[in-house]
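All protein chains but one are shown at their positions in the complex.
Naming follows writing order (A and B), and every chain is counted from residue 1.
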Amino acid sequence: MGILLVYSFWHVTPSFAIEHTFNLNNYTAIFTEPLAYKSFLLSLRVALFSTVGAILIAYPFAYFLAKRAGRLQLILVVAVAVPFLTSYILRAYAWRTLLGENGIINGALQAIHVIDRPIQALLYSPLATGIGLLYLFLPITILPIYATLERIPDSYLEASSNLGATPARTFREVILPLSMPGVLVAAVFTFVFSIGEYIVPSLLGGGKQLLFSETIVLRVNSDLDWPGGAAMSIVLIAMTLALVALVGKRARKAGFF
Amino acid sequence: MAGRVWTRRELIRRGALLAGLSPLALAAACSSDNNNGGGGSGGNTGTSTGGSSGPQEELTGPLNVLAWDGYDNPDVLAGFKERYGVDINYKYHGGDPKLVSLLQQDPTGWDVVNPDNDWVSRLVDLDLIQSIDLADYPHVQENFEPFRNFEPFTVNGSAYAVPTRFGINGFIYNKDDITADQAADAFFIWDPSYAGKVSMVDWFDLYIALVGLYMGNTTPEAMSQDQLDQVIDKLIELKPNITAIHTDRSDIEADLTNGESTVGWGGGTSDMATALKVDQQPVEVSIPNQGALIWTEGLCITKGTQHLATAKAYLDYMTEAQTLAHMAWNDTLQIQVVNPKVEDYLTPDQYSALGLEEATQWFDNPNVILQRQAPDIDAWGKAWERFKSA
Partner (left out) sequence: MAAVMRPRRRWGDLALRGYAVVVLLFLYLPIVVIVLFSFSSNRIPSLPIQALTMDWYRMAWADSLVWQSLRSSLLIATGVGLISCVVGLLAAKELAWREFPGKGLVLLIVLIPLIVPLLVFGLASYLLYHTIHIPQGTLAVTIAHSVFGISFATLILYSRLLDFRKSLLEASASLGAGPVRTFFEVLVPLVMPGLIAAFLLAFLSSFDEFIVAFFVIGFGRTLPVTIWSQLRNGISPEINAIATQVLLISITLGIVAQVLIGRSARRGRS
């Protein structure tokens, strides 16, 4: 246990100026500078988009995996994990070819005459970042939900239908609540990663509208403002921790933990 | 029922075993395939490899080099090893600001660093590099005239770096879509018809200087805050036309190849153009009437180096025409170098494709700035941020 605690404090981020004097300027700057708070809000929106999107996409798939896949379960789980063995940098790059103006998606949409001219905003935009993040974290979303769903004994479902409940009602009142811990875990993971992710936004986002993570990088790299970047990181961590704590508390109240 | 549960357990056990063993098996396969590729993994070895080829001097190593891409060229590294018996540990620094921060974190861990233009004086201010004596490096005298005693690399009368590669930053455009005349006016990219078609990289000191130049400031680094604000306002105007502000210039190349953009701005225009032409893309370089900037890279010896003699040998080696020829033209990169004697080591086609002859014309162009001085980095950084957050 002790090891765990020690490991968690691995990183020490100094938030004082390089002359080693404490001051809160870096923190106030975060709220006053437009780049800082704009990028923060954008990060929140994009992370929300990818989290909600990922969960919506993942849930039915996880349900299928847990309840209907039978012998295919193991192979499908592996199939979900296998893309991870291909570098995520490469997969993000691949999204460029897919989302670009002359890319595959635009080409396909034009071929079936859904649109006349390519959609320029598919690539190099916050939307692209959102899609990229959603895609990247989809497996992470699927697995916890699958794990929780898998543990719901089939007997519960049989009992529920024997008692006269329609499948929809069974879903709403039995399956959904029981799977909530998994959904929460998935949501937390995905949201947290999406907010902190840097590479995908830098590859797909286009650099015109920055996400918070990119702002931190800008601070540290271009401005050589390590204390500023550190302060921003701490704010990020603090906010996310607060969010997680909040979610955790509500979950515990509802009796999940 | 019990039987079924048991087989499921077996199932999972087998799966776990395979999952656990397969990566190790792969790793073993890789190491047997690996034909002694040298000590790539792991940290500094700290010992010097004497080598049986009889080095000229007893040099210590390995040499830790922090540089732009291309300095890890296998021919270059092998040549050094063969002559001096010392390994080179290369690390890509990812940009001048990153170089500064990496060096600040570890002043004694690096022996040679590779900054651009005015960043040399910044490194001097931060007391991270030491002065050199150009007399130690006779090959520098073979360089094009401006690069023999390159002013931006000289601080308070002492030289701090030897130049190696250079290039010009203007526009690279798709000649199927844009004519040379159109591209001659720097402000053409502001035209609304280019919405989303101009690709650039995130390089604030370049673009601020360029736009400053276009707007008539012949010494952009000396711009006042007012002029700086005007430059940023102008840049903000450009935003709708920008495809993306990339982190790497290879992204600009990708954009031009894919048709995402029709103009590439800055980012090492000349070498991008060479690369794309080799790839048979229809591109041309444009030096607009308002002028352009030449970037020059140099090699410096850090103050905290543990291997001074080797570092000096390295600088000498890197300024030789033969070495620079490898740097100038290889499988992955084609880039201009400061020493025209590379002509002796390249084929005529390669040499002409590099455009070193044309480059000399740039030196005479009054609007092309070669001697770049350091601007107020903090003010420019803040200004760039304003541009990015708009």
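We adopt the following convention: a residue touches a chain if its C-beta (ideal position, glycine included) is under 8 Å from a C-beta of that chain, and two chains touch if they have at least 3 such contacts.
Everything numeric in this text was worked out from a predicted model, so none of it was measured.
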Partner chains on view for the chain not depicted: A, B
Which of A:Pro118, A:Pro181 or A:Gly228 contacts the chain that the document leaves out: A:Pro181
Residue of B:Met215, B:Ile236 or B:Leu333 touching the missing chain in the full complex: B:Leu333
On subunit A, residues whose C-beta touches the chain left out of the figure: 1, 3-5, 7-13, 57-58, 60-61, 63-65, 68-69, 74-76, 78-95, 97-98, 102-104, 107, 135, 138-140, 143-144, 147-148, 151, 161, 167, 181-182, 185, 189, 192-193, 195-199, 213, 216-217, 220, 226, 229-230, 233, 236-237, 240-241, 244-245, 248-249, 252, 257
Contact footprint on subunit B, counting only the chain that is left out: 3, 6-7, 9-16, 18-20, 22-24, 26-27, 30-31, 33-35, 37-38, 40-44, 64, 69, 89-92, 105-106, 248, 250, 253-254, 257-259, 275, 279, 331-333
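FYI, only the chains that are shown with their structure count from here on.
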Residue ranges of subunit B touching subunit A (in the complex, touch as defined): 11, 15, 94-95, 97-98, 100-101, 195-196, 202, 204, 239, 242-247, 254, 258-260, 378, 381-382, 384-386, 388-389
In the complex, subunit A residues that touch subunit B: 33-35, 38-39, 74, 96-97, 100-103, 120, 123-124, 202, 205-208, 210, 218, 220-224, 226
